[in-house]
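Apart from one protein chain that is not included, each protein chain of the complex appears where it belongs.
Take a look at subunit A:
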Amino acid sequence: MLYFGAAAWPVCGVRMRVAQARPWPLHGFKAGLAGCRKHCVVDFSAQEMSICRVTVGGVVLAVIAARANSFAENHYFPIACFGGRPPVQGAVSRKRVFQKFYHLVRDADLCSTIQSSQRESAMTTPQRSDGVQPGRLEPSTLDQNFRDAYPPYDAHEAVVAADRCYFCHDAPCITACPTEIDIPLFIRQIATGTPDAAARTILDQNILGGMCARVCPTETLCEQACVREAAEGKPVEIGQLQRYATDTLMAKDIHPFKRAAPTGKTVAVVGAGPAGLACAHRLALHGHDVVIFEARAKGGGLNEFGIAAYKSTDDFAQRELNWLLQIGGIEIRYDQRLGQQTSLQALRDAYDAVFLGMGLTGVNALGLAGEETGHAEDAVDFIAELRQAQELGALPIGRRVVVIGGGMTAIDAGVQAKLLGAEEVSIVYRRGQDAMSASRHEQEHAQRKGVRLICNAAPVGIEGNGTLTGVTFAYTEMQGGKLVTTEDRFTLPADQVFKAIGQTLAGVPDGLALDGRKIAVSETGATSIKGVWAGGDCAAGGDDLTVTAVAEGRDAAEDMHRSLMG
């Protein structure tokens, strides 16, 4: 895919270059758009709302005819596409149009924002005022920016997508899924019209299958392993199909699991994040009683406080939590922090077993002068605040935002800053792009949103007295296998800086052996202390992902069950 150099991003004139350099190629929509997405305009407002034009720099790319009462539950049909095949064929639903043209639509907003801000020259719009300020965008724009990033499939779309699955033998996608969901089976169950059974297949392995369908980096997990990804670069859309199945079941408020007979054992679980919840559910399923000790006033862990807002819309984390608790036998005690309101020793004394799933609550520091004065905020705090905000318009955001880091947190902070109305957002990472822990897909997502990615640069100074004015970076190099800063420096103007350079384990109870900076665990999550297990981000091994936390919580529960009953 062709992308503009990062520096060229905000310059609107680029579109002409693209138009000339790259005549819209065949199927060119996708390839062409990679270059021109930023300046595509989708005009849904034409007369009678029945024609939708996709234009790029004044060039009409596609015309979509839409039937009947505006854009409700209609079908759209691309009737013309200049210079290439229409990107969608046949009847498509509104959702499909949005999916296919989604980025166009989104970036249309972006583009028109840029254009109008240019037109309004000297006038100071909320977007162009310096400092950290709320209300940079209209509420309607914010709504649009933070809506579901990948709208769910309807039944027809799901069956068509499911039809692409080859039902591979010993399928590589299953192995690639940390929870080893039987993907071909659930997709076949969708294909044969039984999405509830499909959901059951998913939830048997992964009780947070609904959230994972939304947040998993499928492009590096199941979908990367799909044989059709290798063959055609177009995997079966496993994540979307998983969402279709689990959403269908949850919409009926069916909880398809029943507890085994009570065992009389009680288990303490620390943390109501994905690891703790998966562990608690599996234990409850086996008939144990579970008490979860949660430091915050709300459950869900990073599902509730961390995941990007546009991945988990409509309060999904809480809905899923409530749905999960329907199993019975799980009590959550909020505002109970291990190390404050309770201790590991107390839990060990009072319960038959303990599971630690407290995630990573500490954050790494940059070690720069000025960091302490509050100029550099923790990206996770910003995101948590955003996730909990009642009104996004009330959330202050800088005009020029710099994010330091290269992982999912950096991407999410950068993208959401942009969606809140920051005019310029740069993510600066100290190593090369390939070393970023955020997937290529996530990186491209950020770039499409107009976020700049700058690699091989490390922060060396925070500028400004009293008020922050910028961050100075030094380019880095590898010397003898070590990353070093060079004398080549640049300063990015900034009114807000977010640190996203990693979270750390904080408040580890005494006596637990560590492996590196995390709790040392066996294959099945047993810690160095008998009767204590751990899993998720706080435990060593495995990627820091929701799905990994679920797998570890589940497997620890199985081991605890064996040990409790054995």
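Operating definition for what follows: contacts are C-beta pairs under 8 Å (C-beta built on N, C-alpha and C of every residue); 3 or more make two chains touch, one makes a residue touch a chain; residues count from 1.
As a convention for this text, contacts and distances are computed from a predicted model.
Think of the chain that is not pictured: of "DNA-binding PadR family transcriptional regulator", "Fe-S cluster assembly protein SufD", "Cyclase" or "dihydrouracil dehydrogenase (NAD(+))", UniProt labels it "dihydrouracil dehydrogenase (NAD(+))".
Remark: the omitted chain is touched by one listed residue; of A:163, A:180 or A:253 this is A:163. Among A:133, A:194 or A:504, only A:194 touches the chain left out of the display. Contact between subunit A and the unshown chain involves residues 67-69, 73-75, 77, 90-91, 156, 163-164, 167, 169, 184-185, 188-189, 192-194, 196-197, 200-201.
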